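Removed: one protein chain of the complex. Kept in place: all other protein chains.
Take a look at subunit A:
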Amino acid sequence: MTRTIRLSLDINERRYEIDVEPRVTLLDALRDHAGLSGTKKGCDQGQCGACTCHIDGQRVLSCLTLAAQAEGRKITTIEGIAAANGDLHPVQLAFIEHDAFQCGYCTPGQIMSAVACIREGRTGSDEEIREYMSGNLCRCGAYNSIVAAVREAAEMADA
């Protein structure tokens, strides 16, 4: 009964035409069909946050979003946040500055979540940053450096 459907996805302000089964998640569509493997597959169950990307500017989990559902929305992934000239996003720079990772696997999700967290204004204190970043797990335990990076990037965004 399997039949593919043709989707036209707007990812990082570029249009991707892909043929997928209806059950394919946005996460798998990004990685396996659009060639954008920066978004990571961790638990694939909506628990770890590694697959965080933005839809219409809101941070969401791409593993619990069907690719078909995202048609007509603006999708932003980790590949789409640096400036056109290649300059890194301030949150990316802050993560490097604070060494906010060890193995790096959760990092794209952490950064996508942090960019949104700052935009939402949820960085008033370290406690608030921890609460609003709690959907992104880091099994290496780099949380202190992640909080420091988010705090600094938020302060720079305010300045």
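Definition applied: a residue touches a chain if its C-beta (ideal position, glycine included) is under 8 Å from a C-beta of that chain, and two chains touch if they have at least 3 such contacts; residues count from 1.
Here is the rule we go by: contacts and distances are computed from a predicted model.
Name of the non-displayed chain as stated in its UniProt record, restricted to "RNA polymerase sigma factor", "Xanthine dehydrogenase family protein subunit M", "Amino acid/amide ABC transporter membrane protein 2 (HAAT family)" or "N-terminal TM domain of oligopeptide transport permease C": "Xanthine dehydrogenase family protein subunit M". For the chain missing from the display, the contacting residue among A:L30, A:L61, A:I78 or A:A148 is A:L61, taking the whole complex into account.
The omitted chain makes contact with subunit A at the following residues, 1-3, 5, 21-23, 25, 44-46, 49, 52, 58-61, 63-66, 68-69, 72, 113, 116-117, 120, 122, 130-132, 134-136.
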